[in-house]
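One protein chain omitted, others in place.
Every chain is named by a letter (A and B) in the order it is written, and numbering of its residues begins at 1.
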Amino acid sequence: MKQLKLVEKYLNLKDLLASTIFMVGIISLNIFVNPGTLAYVGSIVLLAIPLAFLGLAETLVLITGEVDMSVGAGMALANVIPVYAYLYQGIGDYRFILLHLAVGLAIGIINGILVGLIRVNSFLGTLATSTIWTGLALMILHKPEGPIPSWYYGLFMYGFWGIPIVIFGILVFIALWFLFRLNKASIHFYASGSNPRAAFIAGIDVNKIKLLAFVIDGLLVGLAALFITGITASGDPNIGGSYTLSAILAAVMGGAKFTGGTGDGVATLFAAVGLTFTKNLIFSLGIPFYEQDIVNSFIILVLLAIVIYFKGER
Amino acid sequence: MSVSWKIENLAKSFGPVKAVENFTVSLDSGKIYGLVGGNGAGKSTLVKLITGVLKPDKGRILKEGKEIKINSPKDARRHRIAAAYQEFSLVPDLPVINNIFLNIEPAKYGFISISRLVDKSTDFLQKLEVDVPLDKLVRELSPTEKQVVEILKALILEPQLLLLDEPTNYLSEEQRDKLFKIMIEMKKNLGTTIVFISHRLEEVYRVCEQAIVVRDGRVVGINDLTKTSMDEIIKVMIGEVTEKHPKYKPTKKSEVEREIKTSLLSVQHLYVTDKVRDVSLEVKRGEIVGLAGLLGQGQSEFLRAIYGLLPYEGIVKVEGQEMKFRSPFDALKKGIVYVSGDTNEGVFLLRSIKENISLIVNLERGLFWPVNNKIEEKLAYKFIDELHIKCKDPSEPVLFLSGGNRQKVYLARGFSVNPKVLLLDDPLKGVDIETKKEILDVIKENAPDKAILFFASDIKEMLPIVDRVVVFFDGRIIGEFVGEQIREDMILEASIKGMNR
Partner (left out) sequence: MSINFRRKIFNSFKVRMYASLLVPYLIFFILLVLGQIISPGYFSLDHLQSILSLAAPLGLMVMGETMVLILGGDEIDISVGDEASSAIIIGALLLQFYPLWLTTLIILFQGIVFGALNGLGRRYLKIPALIMTFLTGRLLYGLSIFVTRGTPSGLASPEVIKLSSFPMSTMLWVILSVLLILVLAKTVFGRILYAIGDNPVAAYTTGIPINLVSIIVYMLSGALSAFSGLLLLGIFMIPAGYGVVSSYSLQAVVATILGGVSAGKGSYIGAIGGVLVITVLNSFFTIFNIPEAERTLLYGVTLATILIFYGRREAIRK
């Protein structure tokens, strides 16, 4: 009864449905075009995990009414520094993992202070920091370099205690999302984005909430970097590439709006998977290499337009 | 739990406008006070000062004789002060239940206990015998439902001081009766001190023991409602009415052209969201119609809808032809001009005075047309002269001007294109007295070939120049005054009472 209906709100059913349809549709299309895809669905989904975490980071920030244009660049930095540390400073133990998260945390704190405390406009501000992260990453590693510690690589090849790392990734994602959603802080996030004045009247410190959002964003970027490191088995300063835009798209498909106040993690996850399969589809369709990018960008544009248009109707 | 409150010398100004001044009043526990006053009296500002949304310039608040510092809404909450605001403070993207428990969610180690949340809310609703869809998002609610949630939000805090700012505006009669029942229970059983603001005096009489009458930001009377009649209260609210209203002395030109009286603007059965309910009005060429009534009775929405700023239902005809303006751009093309009292939405601070004044004229010339400096200056000087705009030089940015002069620039632009219909939405708000007179002169002089609708929250402003006055109440026109009937006290009384005698 009442409790069930409330839980329904916690699950954001409409957005979840839309992104599920999208994901399932694209996967089916992939299999239709190239039945061989079925064999390595797992590895494509694994490829989607970093995008999913970046999308989650973006979702959190969008919920509070801000945006983060630096998630891709941040992930690159959080990927490059640990690899550098391993290759040149010999740090290859558990600290290798911690470094990813530490860099992410630092990025989050800086972004958070810039936007939450100094109150710089978030998209120009994070645009600036994204170039800073990219610059730093390029300074540390001029080009992709490897390898990474073998035990870490092993996790990605053979899994964690027998569980394939992709499942692990999904479980961590869902756990983190529900940890957030069930925490009362999440209500304050939504309130701050949806009607900051009402949040203020209720005694919520909106600026502190935004700061917190960016800090968690940073940690998630670090998490995404952990997966990228494992997947590419290298440190690549340019890996950020189109991730930022795709992350925003995943978040928006997951229900987030630029005006704030909405957003859902699980729907973002499905959207991220769908988007990754879309890229794979373009590849499978045999579209010449140089045209892949334009088709991908075009699709992103169309998807974004559709989603924004329909969200605007409400 | 009886707590007494005292508000001492509270004051708050917004620029030159003194919203609240020397406000002193004692509030005992277990009593319901009605806060009454006309437009601009300062009621809503007072509420925001007490709840920490605004910081006072002067004064203090005492609880049980001890001064308490309220610098933010958090402090107010801590001191058990809660309010239901006139413009709701709800989060549209969250469900009702989260709005009610905003920042007081029952949680363990930070994690919301959904079951406890549901239990608490169902208990609360049961106790009050109120029913709201707890799981619906606030953005999906009707204004009535939103009003209920806004009130519940305040009640859940079990405050010792409860402020309700126009809580009955969207409630049905049943709901209103229930609210009053709850208020009486609270004061009797919990000793809550309640301040109730409503523009409907019968309501104040029903549920309050004392009335705090406010005018121009200060307390002008504290009356025992069992001993004071409504007419007496109204008299205190209105204050002294000087019989003499400087009747406008017509200059030569305007006397002549009042012969032609064709209907220039015709509005039939206008509905604008919930604020305007079936208003019809005809304005003839050369007429100045004053829109009276307390603030928020639909006057602004009426004007803005005609101008294309708000969606509406109904028919609007200009010169006999039906029109539907979807944006100000359309309205301007057809000769409708709108000027409001909010310079923030009318004036470009960084641009020069002459630019601001000639903006519409320039727009009409065409996008890539060069600006004719001479014409701009001529136009600017014309209005600087007519309206006595105090400035050094028309090339100065409007930022350099005082509020009243900025308002003059905004108005000048309105007159610059000689519109067919001029919609004035409280344009003299925050303007000093000499300036007001200057502006009124210009309005009257420009009247002969136009239809002018003039809403003024301060009746005195419109009296010298209007031909007719219609009074708005709860979104409807409840009275009309023509010719000799146009008297300040009569109009004010009708505005407050909500009916024409």
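Here are a few things to note about the model shown:
As a working rule, a residue touches a chain if its C-beta (ideal position, glycine included) is under 8 Å from a C-beta of that chain, and two chains touch if they have at least 3 such contacts.
Fair warning: this is a prediction, and the values are worked out from it, not measured in the lab.
Contacts of the undisplayed chain with the visible chains, over the whole complex, involve A, B. Looking at A:Leu13, A:Leu38 or A:Leu124, the residue that reaches the missing chain in the full complex is A:Leu124. The chain omitted from view is touched by exactly one of B:Glu21, B:Asp135, B:Glu301 or B:Glu355, namely B:Glu355. In the full complex, the hidden chain is touched by subunit B at residues 53-54, 309, 327-329, 331-333, 338, 340, 344-351, 355, 359-360, 362-363, 365-371, 390, 397, 399-400, 402, 413. Contact between subunit A and the absent chain runs through residues 67, 69, 114, 118-121, 123-125, 127-139, 142, 196-197, 200, 206, 237, 242, 245, 248, 258, 288-291, 293-295, 297-298, 300-301, 304-305, 308-309, 312.
Methods note: only the chains that are shown with their structure count from here on.
Centroid to centroid, with C-alpha atoms defining each point, subunit A and subunit B lie 46 Å apart. Within the complex formed with subunit B, the subunit A residues making contact are 2-3, 5-9, 182-185, 187-188, 190-191, 193-195, 197-204, 261-262, 314. Touching subunit A in their complex are the following residues of subunit B: 51, 53, 72-74, 77, 85, 88-95, 97-98, 102-103, 105, 107, 110-112, 114-115, 117-118, 122, 134-135, 137, 139.
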